[in-house]
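What follows is a single structure, written as structure tokens, with notes after it.
The complex appears here minus one protein chain, its other protein chains still in place.
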Amino acid sequence: MAKGKITFNEDQCKGCGLCVTACPVKIVEMNEKKINSRGYHPAHVSEPDKCTGCANCAIMCPDVVITVYREAKKD
Amino acid sequence: MAKGKITFNEDQCKGCGLCVTACPVKIVEMNEKKINSRGYHPAHVSEPDKCTGCANCAIMCPDVVITVYREAKKD
Amino acid sequence: MADHRFIISGFGGQGVMSMGMILAYAGMLEGKEVTWLPSYGPEMRGGTANCHVIISDKPISSPIVSKATSVVAMNLPSLTKFQDSLEDGGSIFINASLINIKPDRKNIKDYYISANDIAMQLQNSKIANMVMLGAIIKETGVVRIETVEKVLEKMFQGEKAKLIPVNKEALKKGEVLQN
Amino acid sequence: MADHRFIISGFGGQGVMSMGMILAYAGMLEGKEVTWLPSYGPEMRGGTANCHVIISDKPISSPIVSKATSVVAMNLPSLTKFQDSLEDGGSIFINASLINIKPDRKNIKDYYISANDIAMQLQNSKIANMVMLGAIIKETGVVRIETVEKVLEKMFQGEKAKLIPVNKEALKKGEVLQN
Amino acid sequence: MAKVLMKGNEAFGAAAIKAGCKYFFGYPITPQNEIPEYMSRELPKIGGCFLQAESEIAAINMVYGASGAGVRVMTSSSSPGIALKQEGISYIASCELPCVIINVSRGGPGLGGIQPSQSDYFQNTRGGGNGDYRTPVYAPANLQEVIDMTMDAFDVADQYRIPVIISADGMIGQMMEPIEFKERTGRSLPSKEWAATGTNEEREPNSINSLYIVHEDLEKHNWKLDAKHKLIEENEVQYEMYQMKDAEFVVVAYGTTSRIVKSAIMDMKKEGLNVGLIRPKTLWPYPYKAFDEIPKSTKGILTVEMSTGQMIDDVKIGNNGRFPIHFLGSPGGSVPSPEMIAEKIKNILGGEKK
Amino acid sequence: MAKVLMKGNEAFGAAAIKAGCKYFFGYPITPQNEIPEYMSRELPKIGGCFLQAESEIAAINMVYGASGAGVRVMTSSSSPGIALKQEGISYIASCELPCVIINVSRGGPGLGGIQPSQSDYFQNTRGGGNGDYRTPVYAPANLQEVIDMTMDAFDVADQYRIPVIISADGMIGQMMEPIEFKERTGRSLPSKEWAATGTNEEREPNSINSLYIVHEDLEKHNWKLDAKHKLIEENEVQYEMYQMKDAEFVVVAYGTTSRIVKSAIMDMKKEGLNVGLIRPKTLWPYPYKAFDEIPKSTKGILTVEMSTGQMIDDVKIGNNGRFPIHFLGSPGGSVPSPEMIAEKIKNILGGEKK
Amino acid sequence: MKTIFEKTKGLTAKPFHYCPGCTHGIIHRITMEAIEELGMLGKAVGVAPVGCAVFAYEYFNCDSYEAAHGRAPAVATGVKRVHPDSLVFTYQGDGDLAAIGTGEIVQAAHRGEKITTIFVNNAIYGMTGGQMAPTTLIGQKATTAPYGRDEAHAGKPILVSEMMATIPGSAYIERVAVNTPANIRKAKKAIKKAFEIQRDGKGFSMIEVLSTCPTNWGLTPEDSLKWLEENLMPYYKLGVYKTPEGGANNG
Partner (left out) sequence: MKTIFEKTKGLTAKPFHYCPGCTHGIIHRITMEAIEELGMLGKAVGVAPVGCAVFAYEYFNCDSYEAAHGRAPAVATGVKRVHPDSLVFTYQGDGDLAAIGTGEIVQAAHRGEKITTIFVNNAIYGMTGGQMAPTTLIGQKATTAPYGRDEAHAGKPILVSEMMATIPGSAYIERVAVNTPANIRKAKKAIKKAFEIQRDGKGFSMIEVLSTCPTNWGLTPEDSLKWLEENLMPYYKLGVYKTPEGGANNG
């Protein structure tokens, strides 16, 4: 099971691709097949299983599109 | 004979006394008996013979009242 | 028609501003009165851009087109935003490559041009606007196609002269309307 | 007289402004209309300072005194500057301690008060203005001397109350005019 | 309360404090320096804040900040300093923030001089900032009015949510006259729920803003302001009619100048000449309706200003073609004398061309 | 010369350069950015200097410096930016320095919006800076006038030694229209011996100054400026009378608005309604005398402005009580349509109250 | 799973109007997260500039102002003097703060005004379409520097943090960047510290944030991050320029 999980508020995505550059495990990519209501190709996750929940993608997203969840651990 | 000599454009003197403080040989003083056309007691030299022509008084005078002369020497 | 009033609209980057300028320039060369007016301001940021062009035999009062004789919609938001600005009997030119719906309006002439697709056929995605322009000119007769070619020659000089042929070709392709 | 118009002038530091203020204040206490207007601006820098005071039974239109009923000259420049502002029949009060000439004007009453000398007799060079004030009040009758004494009591309070006697004395001395 | 003798500039400060103003932001300039100086002495005593800004622009923007935060606040300056505040005043007007701005004007244009002048009439009444906005402008002619109008100004500012200007001149700022703080019957004023005081997480955020990027929104905002202006024009005009009954001739003048005109009128009366005075106490809204009351007997109107002619535009509007209009100006810091005014009137009545 | 298609803002730049202006100091603001951008491209090519100032205030003071140094110089901005220049303009006017200032106005007050507007009429024509000064104000209605008036503006500035304002709006700045550089017969202009160019130790120093500390001197200076203003009022008024013969009704409008009014007039003509237009081409000096030419047949006057009503003051002055005056405003960036105007007029003629 | 990252309550629901990939959005977010974490949303008053962030008052979930171009520090001063317990901050671009607003920012620091400034340096005038800013690099093109910024003509870019650190009244000055998640975390920490300094009454604090403008730089969002790192960061050195203790360790 993945340690982390992210969801997108997809209609607010502007397709800028910064989340893609931020993911250390390279699982975020742009969905070239989809156009959201604002006319952009939104980002999505290709291999959800690999998500570590590091939140880098969310931290990098200028439009606060991403929510990140992680398995509870002591920190 | 004095090495130096100073003259005052007396009517422009405002009686501020800064020349007095500047003279290393303490020969400049205020003429308390005189009032110039602007209503001030002007400065004057008490012992002209002692003047070294150092020009300190003139340099210190905010109103460019003083002209300084000196015996020609090689400098 | 003595009075052509265009609203040309699309994404920033689709070349809608220069489409309008070329039309106006050609109109001027043909001795007509012309005006060109762009939208400006923050709505241009990532959103749609549009310009108003009037080509007329008489002096033009306001450069604003409130009732257009032709609307050109290069993308979907443009269609929804401007279809109502078309006067009855006016023409709407729709970029069928990006728009797959029809206008709700009645009493208008609608033309569908797959401008991007045709441009891709010509190996140059940037000339979708010229394809559309060809179609507009053909249909409205607002200016002569030769005048537009002359404009292109004036616009692309030196370095850029090599772009003239492909632009001309795009214009020509556009003249073949897909109704 | 129902209308007293003073110009009071001297070096900055001679207390001409407060002379005027005391007069105005006293006038107010006696239920009269009063105005006080200082000169301001760079001419005050090292030059003369002056104020205009009007004390009247009727509302005062302009606080500017163009024709004075009394001119007070605390120093020489003041005399030369303001003697012509005196109306015919007016009074000029001259500080004889610092001024050794007479006005050129005719048709005026001239009073000579050695204000600084008298002040020195009282061991307080700062109250030459009060000496002069005593003379003015005596001669013009613009306000009562008791009212001015009341003003002094209001002005010098707390710490400063100890200054009241000497000021009052100066006023009294001034009442003895030297014509 | 008993009368006190006060300098005009200090009277502005005293009246403001009396009116509950605890905040002052300003920058030195002659001939109004006694206002900030007074405030710097007095405000700390009542727990208020006097702050010397780095410039007139900073001062007016501090006023914007403080007013938006819900308090009574004042600034003051003189002519060129007011010119610098124009952008800020326009913002304050657009955001509908109340504040009081005092202009103790001096001769211009440019650096000009420092003697009293009325050549800021346009600057005060016609904005000078950008856009459609107006500001009530009070023109006191004596120090009692300085007190009364300053206190009113704060009420009017709060009632209409509008910046209010008090137009004085160097003479009014510098002179002393007895004044008195009278009992006032206050207006009932709206509370300031719009203020940016921090939400305390108890309400939706407030924002103070003049940007309306959608032009339909801005148009609506402009008409809203316009409606407010109309209301003020209806309710807040103040003027004095002096000796107007049977006036053969009418003078229009305000502030310092009007005092001198009154003097001239008294003098002329002695000579058997009936001259009246219309004295605008508010320069905006302008007392156009006063002109309807001019008796038919009147032969003409003379506008007297310490300028080369600015209020005369409003006189023309008010007069609306009825009487011939003449002008006597005394710009640059020169104050006209009663004699000059009387002479001018006699010349006109004697046939001088307008 | 052949016609060229140009954007309004670039036309300002091109005309200035054609008029010999080699210096431009400005600061970005929508909707006039193409002016500084054009100048930044073109001036280096001709050995001139474009400098982006740190603010509008710095820009106008750089203009003051450059103009005082004897050259033709221009600045441009939009509404709030012009508000910030007011002090500087007042200085320039007082020092009698020539320069050209373009105001491509937008909706206000405050930050407002960026769409075209005419709500800077007061700001442009009534100073806004301190003191008695006026500035000629040109109001082009099309791009050919942008060219012609800009070139004239430099001449007028030099002839009278006065800052000249060109009042445009966002639409004029942003639109394209064919223009042409016509042969011009220049005015004979005075040489600039007063300029501060360095004495070269060959003449007495010049100084550029607006301070007159002795009020008699300032008064004299004010009257001198006033005489110049009167001269300009006599010689430089420009206006267009359109369809005024037998007009049943008259509209007053300038700039962009006047174009739309013309359209409305044509439409009404078709319906048999004779409406005329007075179009001020100079807003100061204002064409008051045009109102003397209004035919007796006229039933009323409508002022149309993209504002809540500013020029209407001048219309009232010009009208001087003759005809009833009505107003149609379209503020905030909304541009009126010919239909709105025609409807308003028909309503008035049909009995709508003023 | 636990939510470990979601939109802060410090921001309203309104979507940003910024261009795709513009890092203004990141800076908005970390600013408001910092305030939320300090529990001071109810005390916060934000002052938006004129610049691309002109609508910030619609995004900040606290009371706010839209200030005239460059004047935000004066507006903030007015607010703070009235409500000394508020957390007052300005959010300003480099045109707003480092050009027209030079006087206001320097003087707010000079007075030791207890406010916080978030200074977004993207080396360009974004909103008005890419004109030269005082921070534009030598050689960088701008619509009013069409041939690239020329030092002989327009001088060398101004170093705002360095300058502000010399002002005795400033308490905390740091320069950060938002080009990587790590730098964003550091930026947020700096902003939070700046707010703490204000809260504790220690004086004026300013965080300069190097930011991107893909639109006017003419680069993709990704390339903009790279350009920032390779061009802005070498000239505008990250680091702490001033602390209340007087010390400073520049990068």
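In order of appearance the chains are A, B, C, D, E, F and G, and numbering begins at 1 in each one.
The definition used in the following text is that contacts are C-beta pairs under 8 Å (C-beta built on N, C-alpha and C of every residue); 3 or more make two chains touch, one makes a residue touch a chain.
In this text the structure is predicted, and so the values were computed from the model without any measurement.
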item	value
Candidate in contact with the missing chain, chosen from F:A69, F:M241, F:L273 or F:M340	F:A69
Which of E:M74, E:L111 or E:I232 contacts the chain that the document leaves out	E:L111
Sole residue of F:N33, F:S76, F:N103 or F:S210 that reaches the chain not shown, by the stated touch rule	F:S210
Candidate in contact with the missing chain, chosen from F:C49, F:L189 or F:M266	F:C49
Sole contact to the chain not displayed, among E:P44, E:P295 or E:G321	E:P44
Positions on chain B where the hidden chain makes contact	4-5, 12, 14-18, 20-22, 40, 53, 55-56, 58-64, 66-72
On chain G, residues whose C-beta touches the chain left out of the figure	99-103, 106-107, 109-113, 134, 151-152, 154-159, 162-163, 165-169
Interface residues of chain E (partner: the chain not displayed)	27-30, 33, 36-37, 40-41, 44, 50-52, 54-56, 80, 110-111
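The rule is simple: only the chains that are shown with their structure count from here on.
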item	value
Turning angle required so that chain C lies on chain D, C-alpha fit (0 to 180°, nearest 5)	180
Copy pair chain E, chain F: interface residue numbering same or different (half cut)	same
Selected pair, greater C-beta contact count between A-G and C-F	A-G
Centre distance in Å when chain E and chain F are each reduced to the mean of their C-alpha atoms	28
CA centroid of chain A to CA centroid of chain E, Å	60
Inter-centroid spacing, chain E versus chain B (mean Cα positions, whole Å)	54
Residues of chain A whose C-beta touches two or more other chains	14
Sites on chain E at which at least two other chains make contact	57, 87, 91, 114-115, 209-211, 213
